[in-house]
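A single protein chain has been omitted; all remaining protein chains appear in their positions.
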Amino acid sequence: MAVNRMFRICPSTGLSYHEPAEKLIRWNAVAGVVSLLVGGILALLIILTRWQAVHLLPPDWFYLVLTVHGLDMLVFWIIFFEIAVLYFCASTLLRCRLAAPRWAWTAFVLMVAGALINNYSVFRGDSSVMFTSYAPMGAHPTFYLGLILFAVGALIGCFVFFGTLVLAKNEKTYRGSVPLVTFGAVTAAIIAVFTIASGAIILIPTFLWSVGLVDHIDSLMYRTVWWAFGHSAQQVNVAAHVSVWYAIAAIVFNAKPMSEKVSRTAFLLYILFLQLASAHHLLADPGLTSNWKIFNTSYAMYLAVLASMVHGLTVPGSIEVAQREKGFNNGLFEWLRRAPWGNPCFSALFISLIGFGFLGGISGVMMGTEQLNLIIHNTIYVPGHFHATVVIGTTLAFMGLTYFLIPTLFRRELMFPGLAKWQPYVFGLGMCGFSLFMMGAGTLGVPRRHWDMSFAGNPLGYEFPGMAYLMMALMAICGLAAIVGGAMYLLITVGSVFLGKKIETPGFAYVRAKDGVAPTTRPVEVAFETHGTNIGTAGFAAPGTFVLAMVFLVAFVLYYFVNWKYLSTVWPLS
Amino acid sequence: MANANTTSPIAEDDIPDEPIPAMQQLLDNPFLLLFIGIAMPTVLYIIWGVMEIVGIPIAK
Partner (left out) sequence: MSAIQSPANRVWWKQPLDRVEGSWIAIAFVWCLVMFFMMPYWHVYGKQNLSNEAYRTTPEMFSGKTQAMVDKYKVREETDLKIPVVHPPAGSDVYLIARLWQWWPMLELEEGKTYRLHLSSMDWLHGFSLQPENINIEVHPNYEHVVTLTPTRAGTYSIICNEYCGINHHTMASRLYVVKPK
């Protein structure tokens, strides 16, 4: 079969899209958004049940819906979108044809089939086992089968990504090193390969157990290996959304990384250590020693946390430098005040960054501390934390990127631009409140995945303090706001993609390219730009960002030690 | 960004090259990174963890 070498160049961004890659990116993104739609509708039912005053669903439906919400959001929405991001970072950013588009379509079909089969199994009613499906609680075989098919598809997608990198190098569509954003995508893809391999190690035996070919699955072994899959998947998200942050900073501000060396080394720390944090989930389990727990839960001395703190500085830092060079050089924060707050790409990036750092990051490190985990394990604090990471961090960053992709990738004008301006605020701030109140309720002991915190009719039930009910109600109200924000996003994206005004450019064509699509120039030794001589203060090119980082550190230190103080008041244990 | 029609490979200009530092070479090699990115957690998390579980003594 002839290799398709047709490309088009986007007139407004200058990006080159390979014809098959473009289609694949679109379809994967659309599949992701459909999953988000389903997951979002279910989220509404869940909050209306956990809001004790409403208590909408009966228990069997609640657990069923919660299972599907976890799967459709965490697994299907995020991974479909990530595959789109991978193809974009390899093919579009390197101006290279996508390797093996047929395999990429196979991957897509497997993933869609897997997602449908898995959802089918839960809606049957006999597989409400949560997305973690802890053995020995068993689900219908199609539950595992669906996940396995989906994972195989995603793995093929990762290899298409790696194959494209090889092609780009051989066909010299870029010279020197890949762009930083692509390097971040490499990081995400590497973690994804480990993630999927771990998933295979645990889900294949569990599938065989569900059909009766294996007779025992050890619960501790299951949790240990399952989390190498489950938690690493979240680290794929971190690497992916950090890359998206850099991309949005580049797109909106033409920001240059403050230093390639620092940002790439930070990604290297992710590759080396991020995945160890799967141990976060096993800190309250028997049988694994404190040595293993401390080493792994701290990503070998918090080196991956260091990396996140670096990205958290360099993303806004590079924006600050770009803004100051544009002339917004007064005081500490003129660059931020004069940022395009009405551009949803930027506001989504900014809320994602701050929410991920302050809410998701700090709470995650706190509860990932061996001893501190004792006072929050399996409380609703945990979903509070990960809605801050995976919703405010990842989902909102992806939403921001969509606003850029709709005109350039789908060639449609954005519908409802006025609504789009507000969407990141409604969704992001709603979600911030939602996460905070969940964490508050968790501190009071409210369990996660629990249909009735009032234990109605149970003579031995526990009576939670009124404050816990208040927290849950406030959580639900903020959650409603976030759902409105999510609905705005779906309305805008679905509307624009299917009904938006087509962007017609005169002379539009796909053109054939032989090797690369463009001549590339060899990078040369240019003098390194030194920042901070003409901008910023006191030799600091980005003083405002530095001040923000110090505020973050103070919040982090205080919150961390407050929790140790609280721990020291509970019953002695050893 | 440049024109899509021109495809001629660029002549290698012959400035004497400063060698690429080892760390940069590592960061430019996705397959080496893939290898270490899988080896590290496999050994430190999975294998170490599984060995601890297997080594749990039997209750009296």
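In this document, chain identifiers A and B correspond to the written order of the chains, with residue numbering beginning at 1 in each.
As a convention for this text, a contact is a pair of C-beta atoms (placed from the backbone, for glycine too) under 8 Å apart; a residue touches a chain by one contact, two chains touch by 3 or more.
Here the structure is a predicted model, which means the values were calculated and not measured.
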Query - From A:Pro141, A:Gly445 or A:Gly495, residue that would touch the chain that is not displayed - result: A:Gly445
Query - Option from A:Met309, A:Leu409 or A:Ala513 whose C-beta touches the chain left out - result: A:Met309
Query raised in the report: Considering the whole complex, which of A:Met6, A:Val166 or A:Ile294 touches the chain not shown?
Result: A:Ile294
Report summary line: The one of A:Leu44, A:Ala397 or A:Ala542 in touch with the missing chain is A:Ala542
Report summary line: Against the hidden chain, chain A presents residues 59-60, 63, 93, 128, 130, 134, 136-137, 174-181, 218-220, 223, 246-247, 249-251, 254-263, 282-287, 289-290, 294, 298, 301-303, 305-306, 309-310, 313-314, 317-318, 365, 369-371, 374-379, 443-445, 447-453, 455, 458-462, 464-465, 522-526, 528, 530-532, 539-543, 545-546, 549, 553, 556-557, 560, 564, 567-568, 570-574
Report task. By the contact definition given up top, give the residues of chain B that touch the hidden chain. Result -> 17-18, 20-21, 23-24, 27, 56-60
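As a working rule, only the chains that are shown with their structure count from here on.
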Query raised in the report: CA centre of chain A versus CA centre of chain B: separation in Å?
Result: 22
Requested in this report: Spell out the part of chain B that touches chain A in their complex, as residue ranges.
Outcome: 1-10, 12-13, 15, 18, 23-24, 26-28, 30-31, 33-34, 36-38, 40-42, 44-46, 48-50, 52-53, 56
**Report entry** Residue ranges of chain A touching chain B (in the complex, touch as defined)
**Finding:** 7, 9, 14-16, 95, 162, 165, 172, 177-178, 183, 186-187, 190-191, 193-194, 197-198, 201, 218, 220-221, 224-225, 228, 232, 264-265, 268, 271-273, 275-276, 278-279, 282, 287-289, 292, 295-296, 300, 511, 513-522, 524-525
